[in-house]
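Of the protein chains in this complex, one is absent; all others appear in place.
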Amino acid sequence: MTTVDEAGAVVGRKGLDWRRVVARHGWTIGVYVLLVLLIIGYIWALAPVTFTSFDLNTIAIGGLPLAFAAMAQSVIVISGGIDLSLGVMVAVINVLAASLMENKSFGIALLIAVGLMVVGVIMGTINGGLIVLTGVPDIVVTLAMSFVWGGVALLIMRTPGGGAPGDFQALGTGAFLSSWIPAGAVIIAIVLLAVWMPIRWRRPGFAIYGIGSERARAYLSGVNVSVTRVLAYSIGGFFAAMGGLAATATTGIGTPYAGNFITLNSVAAVVLGGVSLAGGKGGLVGPVAAAFCLILVPSIMVFQGIDPNYGQVIQGALIVIVVMIGGLVLLRERR
Amino acid sequence: MSTAATTPDEELEPRPNRAQAAVGWVIDRPLIMLSVILVLLLIACEVYSPGYLSANRIGTILQFSAPLAFLAAGQTLVMLTAGIDLSVAATATAAAYIMAGQASRGTTVALLIALLVGLVVGLVNGIGVGVFRVNPLIMTLGMASIVAGYLTVSAQSFVTGVPLVPDFVRELAVGDLIGSFIPKSLLLWAPVAALILLGLRYSGYGRMLYAVGDNPIACRLAGVRVWQVLLLTYVLCSLLAAVGGVLYVGVINAADLQLVTPYLLPSVAAVVIGGTSIFGGVGGYSGTILGAIILVVLDSLLTLLDTSQAVKQIIYGSIILLLAWLYATSTKRV
Partner (left out) sequence: MVSRARGYARAREHPFARLGGAFIADMSLLEVRNVAKRYGPVVALKSAELIVEPGEVHALLGANGAGKSTLVKILTGVIRHDTGTIAVNGDEVRIGSPERARRVGFAPVFQDPAMLPDLTVAQNLRLTRTDIGGAREWLERMDLTVDLTEMTSDIPLPMLRMLDLARALARDPQLLLLDEITAALPSDLAEKVFDVMRQWRDRGRSVLFISHRLAEVTATCDRASVLRDGRTVGTLEPRPGEEEKIVELMLGTTRSQLAESIESETREKEVEVVEAPAPKAAVGEPQLVVRNLVVGDDQDGVSFELRAGEILGVAALEGQGQDLLFDNLAGERKPRSGEMVVAGNPFSPRTPYEAIRAGVVLVPADRILALLPQRPIRENIAAPLYNRITRWGPINRRDETRRVQNAIEALSIDTRAQRQARRLSGGNQQKLTLARWLAAGFTTMLCFDPTRGIDVGTKRQIYALLRELAEAGAAVLLFTSELPEIQLVCDRTIVVYRGAVTGEMPAADADESALLKAAHGLGTVEAAA
């Protein structure tokens, strides 16, 4: 269907419009290119040791919890909010899982996992609900809640410990079909396809993008803004729970302290992944790749004999430079 | 579309009922409410542990409040511009650590170097936020990583000679001025606080600070170069953080790489509790001072109650949320 709209411009669509695909998904494609480059860098840094499926798996394991956290933060940021308590929520689910799953069978562990997914949703809903009901800005609420959830995590488990059945751990650390397909990656793909896609391409998803994009217009379009805001946080809570379960599976224990690292890096992954902090733009696919990028950098450094703490510097510098470039582009457009 | 029509005669507000008026009166004067809260907390401390409130104790409270008050001071300035600075803890730690490491060069030099750290970090933050229009959350988050990471990596190279906390700093941080309840740190804190309070109210820069936080677009139209205001603000914030770090290492007398990290979120909390809006344009330092003291006393109280770290955190977070809610409802009255 070709179009000529009355204001003079020609808007055409002939088959698959490559220009449009690139314009809309350019950033995400870029991040995946970066990821591939970093993996290549990893392989190179590993030399002369050969890169095996084990190494690919290690990468997947290392980034799994952060990838889920990035997904969680993405949904929330797209809706126009932010959650600074995400890392701590991941920790809560992590310690809950580790303490409940210890010495249980695989089946029970799976049941516990499902239950914890529900817990995650509840925690997210509480965050979102508080934001909407109190009228306090999201940064302040989630900052305060990071204390509260952090305390809850400590209540459940004062020092790292607990455990999980081997089969459950294999979900995060194992391989699927071939040893070159890390189970973790498969799980991410399944969750994206089964949970996020149905939401994204239906009314709830449009509503989430809408309130992030132009809240007032969304209201005028009949969207229930409050409910949608809470929905975004609830979905975030679900992904955070997945992150916590992933942490349990990949580390085998519960750690009540890991919160801060994940929170900060989830925001970094979101920004690097092409999601606009202003809301309304971006997707989940980019931040997932960005999360793995962030994990790879310190690893590469270790192999090169560079102090991994430089990794922190690079991570920070990377975010700052990326956003500065973004800012420059915007400035140029204004003129 | 245009906004509401008006009739000049009917601009006076409708009268609220008695209860609303009373609550409104208190909330409008956050200092009173905060002072009441502080007193209540102190009384609670005394109740749980009779004899707790000694002159000595008050001095200690002030000593521990001082570093937080400096971090929170910078945070106040930044939040007034509708920004946030999550790098204050990293800057404070770096300033303290480097100062201790360079102490063998003489106290003055070491202190100047500490301030230099603050200046550099502040400049980078300010340029990022002011010139490149980067979101302050992201910019300062990134800087925090860079500073903390760099510090960890180059920790050794910052140390020349034996690392130690200079006597001057130590004395300033924990020494007593009058009796044992007015610490020497007040000698530093009081003038700086006065400068900030007066500056915010009576200087052109103070006006611009509030204006930029309230409506940066209007500022631009009025000819204000917003980036200049932001640059100066972030520089001041990091400088104040550096001073806070120096004081803190004086109190603790041991420098490590995670020194001031526990004070990051409380620095924001103190500002929020003190009544400064995170959206900028409204607030001030006086509330923040009380907020900082309240947080320190609250921490003492919770320690007294022998609560676990876990419960402490939960209560901490809940109180911040509660106070923020109170402020949110009060501004809705307008």
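Per-chain numbering from 1; labels A and B assigned in written order.
The definition used in the following text is that a residue touches a chain if its C-beta (ideal position, glycine included) is under 8 Å from a C-beta of that chain, and two chains touch if they have at least 3 such contacts.
Values in this document were obtained by computation on a predicted structure and should not be read as measured data.
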{"item": "For subunit B, the residues touching the chain missing from this view", "value": "1-8, 10-14, 202-205, 207-208, 210-211, 214-215, 217-225, 228, 281-282, 334"}
{"item": "Where the missing chain touches subunit A, by residue", "value": "1-7, 9, 11-13, 24, 202-203, 206-207, 209-210, 212-214, 217-224, 280-281, 335"}
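Just so it is clear, only the chains that are shown with their structure count from here on.
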{"item": "Computed distance of Cα centres, subunit B from subunit A, in Å", "value": "31"}
{"item": "List of subunit B residues in touch with subunit A within their complex", "value": "84, 128, 132-135, 137-139, 141-150, 152-153, 265, 268-269, 272, 278-279, 308-318, 320-321, 324-325, 327-329, 332"}
{"item": "Complex interface listing, subunit A residues touching subunit B", "value": "82, 130, 134-137, 139-141, 143-148, 150-155, 158, 264, 267-268, 271, 277, 307, 309-317, 319-320, 323-324, 326-328, 330-331"}
